[in-house]
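Structure provided below as structure tokens; questions to follow.
The complex appears here minus one protein chain, its other protein chains still in place.
Should a chain be cited, it is by its letter among A and B, assigned in written order, with residues numbered from 1 in that chain.
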Amino acid sequence: MTTSEGFIAPKFDDDAGRKLAIICSKGTLDMAYPGLIIGNGAVQEGIETHLFFTFWGMDIITKVKVDHLKVVPVGNPAMHMPQFVGGLPGMTDLATNMMKKEIEKLDMPPIHEFIEMVHDAGAGLYACRMSVDMMHLKKEDLIDEVDDIVGAMEFLEKAEGAQLLFI
Amino acid sequence: MTTSEGFIAPKFDDDAGRKLAIICSKGTLDMAYPGLIIGNGAVQEGIETHLFFTFWGMDIITKVKVDHLKVVPVGNPAMHMPQFVGGLPGMTDLATNMMKKEIEKLDMPPIHEFIEMVHDAGAGLYACRMSVDMMHLKKEDLIDEVDDIVGAMEFLEKAEGAQLLFI
Partner (left out) sequence: MTTSEGFIAPKFDDDAGRKLAIICSKGTLDMAYPGLIIGNGAVQEGIETHLFFTFWGMDIITKVKVDHLKVVPVGNPAMHMPQFVGGLPGMTDLATNMMKKEIEKLDMPPIHEFIEMVHDAGAGLYACRMSVDMMHLKKEDLIDEVDDIVGAMEFLEKAEGAQLLFI
């Protein structure tokens, strides 16, 4: 337990026992990143980190969708397009491509690669059982990084003592 | 304090003193369920559970609206409809009916019945005073399960020591 015996001190002693549980309920590109960015920071700091995917957030961990998440300009005034323009065909793809380019410039990985990184670093990834059932998904429809499909009770158990975020 | 004397051990000893406070700020069907599902699980586990309704979430506890919550395909790419189709008349009702059917198949109760269940199980339900005033509502406009109308200060007091979720 001394450095002379090769003991490696954890980077953040204060975070021993600290837990973070993030519920990801949205399937848009702009709401997929915040959970991964915070989750990645947390797991890097040695915080026990769990990510739960539910409702629209299921898209983030569904094989056929994870690489096709979009930003939607309609209903989002921060995109600075009049709403009736945002609703025109092609505008969602335009906004999505714009954001993907900006994210790439910041050296942020694409979603699936980011998930792999966070998972490899030790974060737990869980799909919501009810959402799996509602969307008629099977375990094999989900990306390999998903550790388990869990119900509300199992979520609550894993989240005990954790700081919570609902995204 | 021993089982031989008839003491009934709580199901989740660890959850003694555990608290959860959920703020429900959205009035869509898809964002009404998550708060109720998590709240229901929590109260079943013996966690002290409080639900606060504010802004658009007021619809969930307003008599004339609770049975008419909708899913909105516009602005939601996970619905897998081009945005300009989602904006056409009738599409909101279509998406809403689709989700209601799926929820029924899972044996999940409709929203009002679900609220009653969670409330009967012991969860506290509160309306945000500022939202009540802003929307010109009166206590009698709210469903009977609402325990009280509270301000931000009272919310903070009730939420002391609780895990928080903002939905």
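The rule we apply is simple: contacts are C-beta pairs under 8 Å (C-beta built on N, C-alpha and C of every residue); 3 or more make two chains touch, one makes a residue touch a chain.
If you're wondering where the values come from, they're calculated on a predicted model, not measured in any experiment.
Among B:D67, B:E104, B:D120 or B:D133, only B:D133 touches the chain that is left out of the view.
Summary of contacts with the chain left out: across A:E102, A:D120 or A:D148, the touching residue is A:E102. Against the chain not displayed here, chain B makes contact via residues 23, 25-28, 54-56, 58-59, 69-70, 72, 74-76, 86-89, 91-92, 130, 133-135, 151-153, 155-156, 159-160, 162-164, 166.
Chain A residues in contact with the hidden partner, per the touch definition given at the top, are 14-15, 18, 30-31, 33-34, 37-38, 40-42, 44-45, 47, 74-78, 82-84, 86-87, 102-103, 105-106, 108, 163-167.
Just so it is clear, only the chains that are shown with their structure count from here on.
Chain centres here are Cα averages; for chain A and chain B they lie 23 Å apart.
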